[in-house]
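Dumping the structure here so I can ask a few things about it.
As you look at this complex, bear in mind that one protein chain is not there, while each of the others sits in place.
On to chain A.
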Amino acid sequence: MYHWDFGILWSYRWLFLNGLGVTVGFTVVIVVLGLVFGLFGAFGSLSRFKAVRLVALTFIEAFRCTPILVQLIWFYYALPILAGVEMTPITASALALSLYGGSFYSEIIRGGIVSIDKGQSEAGAALGMTPGQAMRRIVLPQAIKRMIPALMNQSIIQFKNTSLVSVLAVPDLVYQSQVAAHDSYRPLETYTAVAVAYAAILIPLTIIVRRGEKRLAVGE
């Protein structure tokens, strides 16, 4: 019978906290950047111009249909060789994760926009709104409500995907816990603690978002 000893982790607390800080900071960056890419991808794929649609779709499918682990390695090791673009591990992984997340956000945002009844933008147009005004005032406020659960879901996945940056030696929580596990010979305790740390951050967040959703649901 395995004898659990979580007490030993206390001596690595600064290592874990450091790693947690990197993980959380990284998530904020890739969620924000990912949403920006997602907006471009979504509006690109809804564009009137075929060339723009094609570029957006190529971006979405290239990142959506290949493994994130391969993308991370590719951005860090292949781009310098192929394009002469040198990046630090942090830049490379932030970019890869943002684009990867952005491809999924694109589809969520696009799906939310096209799910709004065409009569809504028609009613806006009939009042004399430009397509941009109808999008901002009428379609997006309704679409965003529908997107929120899926965007939250994808952001949770993004948060957990940051664990993959350890392959490029970015010192996130998982990377630091590897260090601690090797040092303490206590991998079970270490990784269990890591899982608890992830859940401890995510579960309160999901509760907040669920409450927000309810508040947004007025009028429906």
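Things to note:
The definition used in the following text is that a residue touches a chain if its C-beta (ideal position, glycine included) is under 8 Å from a C-beta of that chain, and two chains touch if they have at least 3 such contacts; residues count from 1.
As a working rule, contacts and distances are computed from a predicted model.
One subunit of the complex is not drawn; among "Aspartate carbamoyltransferase", "Acyl carrier protein", "Amino acid ABC transporter ATP-binding protein" or "NADH-quinone oxidoreductase subunit K", its UniProt record names it "Amino acid ABC transporter ATP-binding protein".
Considering the full assembly, A:120 is the residue among A:18, A:47, A:91 or A:120 that touches the omitted chain. The residue from A:8, A:46 or A:129 that touches the chain not shown here is A:129.
The missing chain lies against chain A, touching residues 117, 119-120, 122-123, 125-131, 133, 137-138, 141-142, 145, 218-220.
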